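Missing here: one protein chain of the complex. Every other protein chain is in place.
The chains carry the letters A, B and C, assigned in the order they are written, with residues numbered from 1 in each.
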Amino acid sequence: MPIDLSSPGGATLALLPELVLTFWALVVLMYVAWHHRDGHDMRTAGGLSIVGYIFAAAATAWLAWRGARPEGLSFMIALDGFRFASDALLLWIAAAVAILSVRWLIRQGILAPEYYPMLMLATVGMMLLAGAADLITLFLGLEVMSISVYVLAGFDRTRRASAEAALKYFLIGAFASGFLLYGIALTYGATGQFNFDLIGAQFAATPPTLMAKLGMGLILVGFAFKIAAVPFHAWAPDVYEGAPTPITAFMASGVKAAAFLALVRVLAEVFPALVDLWRPVIFGLAAITILVGNLTALSQTSMKRMLAYSAIAHAGYLLLAVWAHSDEGTAAVLIYLLAYSVTIVAAFGILASIERAGARTVRLTDLEGLFSVRPFASIGLSICMLSLLGFPGTFGFIGKWYLLSAALRAGQTTLPVIAMVGSAISIGYYLPVVLAMTLKPARTRQAHQTIRFPRPARIAVGICVFAILLLGVWPNTVLNFATQTAVQLRQSELPIGPR
Amino acid sequence: MVQLVWLAVAFPLFGAVANALLAIRRPAAKTAVSIIGVGVLAGAFVVAVGVFNALVHDPRPSVPVVLWHWMPVSERLSIDFAFRVDHLSAIMLLVITGVGGLIHLFSVGYMRSDPGYARYFAYLNLFIVFMLVLVLGASLPVSFIGWEGVGLCSYLLIGFWYEIDANSDAGKKAFLANRIGDFGVLVAMFLLWWHLGTLDFVGITMRAGAVFPIGSSAALLIALALFLGCTGKSAQIPLYVWLPDAMAGPTPVSALIHAATMVTAGVFLVVRTASVFALAPVSLEVVAVVGALTAFVAASIGLRQYDIKKVLAYSTVSQLGYMFLGVGTGAFASGIFHLITHAFFKALLFLGAGSVIHALHHAFHHAHSDADAQDMRNMGGLRRWMPWTFSLMLVATLAISGVPPFSGFFSKDEILGAAFARGTQHPIYLVCWALALGAALMTAFYMARLLAMTFLGRFRGGDKAAEYLHDAPWTMTGPLVVLGLLSVLGGVINLPHFVGGTGWLERWLAPVTETARMTMTPLPEVEGASALLLISLAVAAAAVGLIGGWWVTSRATILTPAQSPEEHGFWRAVYHKYYVDELYQKVFVNPTVWLSRRVLWQTVDAFLVDRLGVGGTARLAEGLGWLGSRLQNGQVAFYVTMFAVGAVLILRTLVR
Amino acid sequence: MLLGPSLALSAVLFVLGVAGVLIRRNAIVVFMCVELMLNAVNLTFIALAQLHGVSGQIMVFFVMTVAAAEAAVGLAIILAIFRHTQSVDLTHINLLRG
Partner (left out) sequence: MASNVTVTTVIFYVFAVWAVGSALLCITRSNALASALWLVSTMFALAAIFVILQAQFIAAIQVLVYAGAVMVLFLFVIMLLNLEDVPHDWKRWPAWVVGVGLAAVLGTTLVTLHSYTPARLAREVSTMPSPVDPRLVFPEGNALAVATATQGAVGSVAQPLFQGYLIPFEVTSVLLLAAVVGAVVLAKKKL
């Protein structure tokens, strides 16, 4: 189904998932405006928002099913399998986070149902960021996402940590936006274009210039912040710890996924001609991110912080596939992001259920003896840890396998070795979690009695854990899909030659 | 029938899931747990026998069983979730389900009173699943699932009695040492992928010869990386430290995982990838030397341990060294042969030790004594109360010492013979042979000492406790009897020519290692007279060791760790009566003891390897992590400074 | 056209903004320095728009919108933290660390 993106009708059609979601966010906002008193309203708003995600997913599926593709130039927004896959990934993460939030918010006494419209708007931003075909859309999508997430990080207004997390995220985020924007300006200057394909064509036709190099460097800085690559990572542990737990899950999986998807698209469409320039940068970022993330995670006692550093390390692994800059690499990014998000959502879902109302954060020692009281929760968390570790037979292993093999096939051997060293280090912090739950006795008799695992969260986490195991041994459908999708990112033929 | 091999995995998997659910929902339903736990193993064994039988009549030496496409890489290349039934995996299948089933049965009696009974069986069944995946896997990644999985189960079972902190630490240590090894396997896997473009075992075997020239450095690197994995899993120098600590788990676990099956996975892997090792002769030398050294060092440490399970643990390390020596000389079938016979007699020894510990534990418990039920100084004279256990342990001791015609004699003799034969080509193997012979002597010595301290003499655990001593019930002794029979007769599967045998196992495994053997220079035959001399030397070593061990132990005074003063005088009298022994002790035993205890065990093992090697690395990593954590000082200003440094670096990289 | 001088002025202002973020500790002032960075980038866009066409100016329009939105949310966040700490001094806002 060719869509003319320069016409208003075509643009509407192409943006259908985002529009549906925005519209539904307005619907929820309308509901919220009159009903924001008690837990019941919270639940209804949450349920309504999940319906919105389903509608948006249906719209995405419809576009994908009709084989929507741009007629002529991909204008402002991309229309390819990669975007649909990205949208599906981001929508499922958002929906899962919404499900996990429903009872958690009520338990923590955060009775502000505006949470759900904000989450939906953040998702709209993520979808625009990951689906942008134009630097303007990219920047605006990024800002919609960021602004919503700043607010969500500070949503638990009664806790100082939450406000502090929001402030840190906001200040450093705005700072990073400045760099990204400068990069966009210089890229625009070097080519006179904002459109990905046109910039790519321009770069392909001319040797790299000073302005192009600086522009690309600054754009990379902006992305490095969003994916929390070392040394742009320092905000992540603090923000992850302070933010409400479901939002931490959202940031660790959704925001990171959106940033990575956009990075892959930008590097594949805008800067393919400058690959020899940006590869060393990605190499350095990947190496230092893997090492610092894993080593620092070793000395953490708070679960959220540990997972934050582990998220940093995983960003480092993902950079391997970015380095590869190939179809395998693109597919590997998709697979790994799915594997990682499934795992991280399940892990944070379980952690959220363990958190007591008002308590600061779950520490490793708080998990001791969990197995004897909550066997299913502890088995689930153990499986998540093993998946993050890349234990064979889990989905995490498949993801890591594809990352490493993509990098190897692109001719890189140093990074895979660093990644494997990092993965060997990571045993030192994932394993103690399993150890504490299964092999240590509970500190007190009353420990874990306050754990409430509401049914929606239980179902969501259960599905995730099941998916980790199932996709670990039977991943071919997903893999085939990712491989087919990845090829489409390269297939965008340029109807207009360079100027 | 061969295609049904997945059932052998599915049965224990079902058992694991069912027992896990029972552990969570109905931990008290012990009968159901026993029926499921042992039943699935029986089912798997039946499948194994069927598969084996089918393979005997199958003209193909190797049958792929593709279950589904696991990781499609590209249109033409995909890693399947597939099993490969060939002569090697079929025989491993039999050993694992057979010995595993017996140990499951033993566990029914042994763990009966444990509150974590259902959880225990869930772990044990899960272990069998992973072990079968490991041996049946058609490609390295599939086997790697099993490889990592058995490590996980091993760790869960070592820490099974989690109330004791040391146990969970031991579990952690085991997993850590294994992970270092696994890193090697991963590296090897990616290097193979990189060079050969395949990870299927058959593919590796076929392509390796075409891609790597003999003696190529790439093949050497891959082989050494693989071997690093093997040293971790099979507890060889330098990663052997975890195995003695692993004895913290229940004794049947030690028998199943840390003696009969999992720890032999390294040997199995070397045989599986023999074609790569064969292309890098240096790697085989490394395997042989490490094996021989481990055999010698571990045996010498075993000489002076008092914990009955520790003796057996060091003995296992030592015997694994033998197996590596075997495969390192290119006598792959001999390595597997010893693996099988070792599975029989070492499982028997551990289960026998388990019976002893079980009985003593029971007795001490009733006598309100807090003596250590695993310390051999608290035993003695148990032959009176536990005749069955004693005679079966005696059989196993004769087998492990290499006394003809017990099974261990044939397998050990083959390895020694092969090492000697290879020594005529390369002198380093002669050194290995000498080390192995010394190890054989020490093995016989410490086994005789163990037997003498445990079953002979008089009971040192107090008369009150003695009243409660008795042989184990039949669910426990029954498996011992079967294992005893196997220990005696196990040798028949590969009877050498000089006793009229046909070397069945060697011919059976020939297709598996054919490529590797074609690459290597053939083992020279040792001629009649020198062959006889070799055998005589081996038998003499066993005999001297056994008699010496028995002699020294039964003459020596054995002090209980909690010795009462009135007993003191009596023991002193005995001590002075045999001052010849004292002399012997001073001249021969004391230096050996000093060497084994102070130098090898405490310095090398506990300090160098444990503290500096494993611990030092961990501490370094933790220190760096602490540093990284300090950088996270909560100050936005500092964070943006790091950010700016990064930005400057990136821009400077791009614009020089 | 003044292309080179404009780009240089933009770079100088941007760097001044960065320096301000690095050395100031009042959250509001840090935020203002970020605004200064955005302004500097706007200058780059405007300078380049002379040659590349009106799209650069339109981007500036969007950047201003973003800046306004960020200001609204950012100042709300600063108000929220002020309620907890009675201060906007970033050196005191270090509950989360390690």
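The rule we apply is simple: a residue touches a chain if its C-beta (ideal position, glycine included) is under 8 Å from a C-beta of that chain, and two chains touch if they have at least 3 such contacts.
What you are looking at is a predicted structure, and each value in this text was computed from that prediction instead of being measured.
Hidden chain, full complex: it touches shown chains A, B, C.
Annotation: of A:214, A:367 or A:467, A:214 touches the absent chain (contact as defined above).
Residue positions on subunit C in contact with the hidden chain: 1-20, 22-26, 28-29, 31-33, 35-36, 39, 42-43, 46-47, 49-55, 57-58, 60-62, 64-73, 75-80, 82, 88-89, in rising order. Touching the omitted chain from subunit B are residues 637, 641, 644-645, 647-648, 651-652, 655. Think of the hidden chain as still there; on subunit A it touches residues 6, 8, 11, 15, 22, 25-26, 29, 36, 76-77, 111-112, 114, 117-118, 121-122, 124-125, 128, 134, 136-137, 140-141, 143-144, 147-148, 150-151, 154-155, 157, 166, 186, 189-192, 202, 205-206, 209-211, 214, 498-499.
To be clear about the criterion, only the chains that are shown with their structure count from here on.
The chain with its Cα centroid farthest from the Cα centroid of subunit A is B. Averaged Cα coordinates give subunit B a centre that lies 64 Å from the centre of subunit C.
Separating the centre of subunit A from that of subunit B, both taken as means of CA atoms, is a distance of 43 Å.
Annotation for subunit A: residues 167-168, 171, 175, 237-238, 300 touch two or more other chains. Multi-chain contact residues of subunit B (touching two or more other chains): 629, 632, 634, 636, 640.
Every residue of subunit B that touches subunit A in the complex is listed here, in rising order: 20, 23-24, 68-74, 81, 141, 144-145, 147-149, 152, 156, 159, 162-163, 167-168, 171-172, 175-176, 179-180, 182-183, 186-187, 190, 193-194, 618, 621-622, 624-626, 628-629, 631-632, 634, 636, 638-640, 642-643, 645-647, 649-651, 653-655. Per the touch definition, subunit A reaches subunit B in the complex via residues 167-168, 171-172, 175-176, 179, 210, 213-214, 216-218, 220-221, 224-225, 230-232, 234-235, 237-238, 277-278, 280-281, 284, 292, 295-300, 328, 375-376, 379, 386, 391-393, 398, 401-402, 404-405, 408, 413, 416-417, 420-421, 424-425, 427-428, 431-432, 435, 438-441, 473-476, 479-480, 483. Across the complex, subunit C is touched by residues 629-630, 632-637, 640-641, 644 of subunit B.
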